[in-house]
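All protein chains but one are shown in place.
Letters A, B, C, D and E name the chains as they come in the text, with residue numbers starting at 1 for each one.
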Amino acid sequence: MINKKFSSKWINILKYDYPELYETIIDLDKCVFTGKSLDPKTQKLIAIGIVASNYNSESIERQMRKGIKEFSLTKDELMDVLRVVLLTSGMPTFTKSITILNELF
Amino acid sequence: MINKKFSSKWINILKYDYPELYETIIDLDKCVFTGKSLDPKTQKLIAIGIVASNYNSESIERQMRKGIKEFSLTKDELMDVLRVVLLTSGMPTFTKSITILNELF
Amino acid sequence: MINKKFSSKWINILKYDYPELYETIIDLDKCVFTGKSLDPKTQKLIAIGIVASNYNSESIERQMRKGIKEFSLTKDELMDVLRVVLLTSGMPTFTKSITILNELF
Amino acid sequence: MINKKFSSKWINILKYDYPELYETIIDLDKCVFTGKSLDPKTQKLIAIGIVASNYNSESIERQMRKGIKEFSLTKDELMDVLRVVLLTSGMPTFTKSITILNELF
Amino acid sequence: MINKKFSSKWINILKYDYPELYETIIDLDKCVFTGKSLDPKTQKLIAIGIVASNYNSESIERQMRKGIKEFSLTKDELMDVLRVVLLTSGMPTFTKSITILNELF
Partner (left out) sequence: MINKKFSSKWINILKYDYPELYETIIDLDKCVFTGKSLDPKTQKLIAIGIVASNYNSESIERQMRKGIKEFSLTKDELMDVLRVVLLTSGMPTFTKSITILNELF
């Protein structure tokens, strides 16, 4: 199940060449997303907000895609995340993220 | 109601010296937090996550305080936000935020 | 006039799907660039400096293009902005921005 | 003249313990602020904008102080810089900078 | 041994209130610093460089202190890290870090 979650090529390379690092990352990811109070969907929305506030196209796209696939996030929900990005991180990050969002829907 | 939300000294100075900028910020804040799908509490959690991933003590504390006051956020809920910060932004931001969290509870 | 300023595809999508957010952004942009003391050209130079110090190719290019179109910014003026970026933000951001600058002239 | 510009304690330590690094920094600073087209005041405004968009209280205060001392920057001029910070970098950096600005005037 | 490494108050709170998160962080830290080729001292120097390029006083101080204690890092070695910070991240981060360095020696 965890394997399906990380489907990118890099995670496979990590798995075979650096297995102990791979295991650590899987554990970290699992530990992070099994919070005590918030459900994983809310945590994923938070992750998207953080990544979207950092200009990194590939990460924004990957996180949004995973959110849509795993939690059926809608365009309006992602747009509500981006509203917070606009307020906390400014127009250029918002603009970048909204462009990616439009390509996904 | 909005006035009570921004209670810091700087917002009052803005209000009297730069009223048009003040109005714009109030409008922006209102527009951001009246999303179409996510409730304001979820949006606040996202805002805390973004701010916590950026090393700025004062903002982290202000956002956490507002979240506790306005949405009765618990320590566990905030901790679940910080788990996401750990994964997406690394140990130093996590450490900084957890220190502030511990002072608030 | 404002519409011509934002000519990217995303702003049109925003305009029709999220009109209240669109209006807020137009108001924010107008309020920001009608400062009390600095002329809009100086403010645009500041915006370019900030964006250039943040590694985001698309935003750097968009801001530089707008500055050239709206304020007839010269290569030397933009280079003087990038000098400040070199000092305040280091070589990698400077290198990235100068590459974009060279493509525009 | 350059010495007066950098009056902080750290620059003196640098001068005596790492003279070649000190000379390089003095040269860099001089080269940056003798642009071909923009006057040093405009470049200083850009520097303040960049620093203000990065959450670093001490740098924001130092840059604003230097701008006020060397170029007699007014509160309204600095506020016009911060308007651009609000648009490009979001509320938390704006809030932090405006608090520092209010302490300086 | 690992416990002695993290001596801050926050790690103790984590240990008792969020033991599974505590274990994950300990594992992550151990996995990171048992690289295949670089010795832990070199990795610590890299960690200091990264943290120093991000304006966060507390993290810079904590990382430098740990480096001095665990690897007997000298002032000149740390200064050589900061030279790289100057080149890659600009003067404000360099200035901030050199101030902290001077307080430690």
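Everything below uses one rule, namely that a residue touches a chain if its C-beta (ideal position, glycine included) is under 8 Å from a C-beta of that chain, and two chains touch if they have at least 3 such contacts.
Remember, it's a predicted structure, so these values are computed and weren't measured experimentally.
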Exercise. Touched by the hidden chain, which of the shown chains?
Worked result: A, B, C, D, E
Seminar exercise, completed: Touch with the missing chain holds, among E:14, E:28 or E:64, for E:28
Exercise. Among C:13, C:26, C:68 or C:91, which residue is in touch with the absent chain?
Worked result: C:91
Exercise. Which positions on chain C touch the chain that was left off?
Worked result: 55, 79, 83, 86, 91-93, 95-96, 98-99, 102
For this session: Touching the hidden chain in the full complex, which residues of chain B are there? Just list them.
Result: 53, 86-92
Exercise. Where does chain E touch the missing chain, residue by residue?
Worked result: 28-29, 31-33, 35-38, 42-43, 45-47, 49-51, 53-54, 74, 76-77, 79-81, 83-89
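The definition used in the following text is that only the chains that are shown with their structure count from here on.
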Exercise. Higher C-beta contact count, A-E or D-E?
Worked result: D-E
Problem set entry | Euclidean distance of C-alpha centroids - chain A vs chain B, Å | 20
For this session: With chain centres taken as the means of their Cα atoms, state the distance from chain A to chain D in Å.
Result: 36
Problem set entry | Contacts with two or more other chains, residues of chain E listed in rising order | 21, 55, 86, 91-92
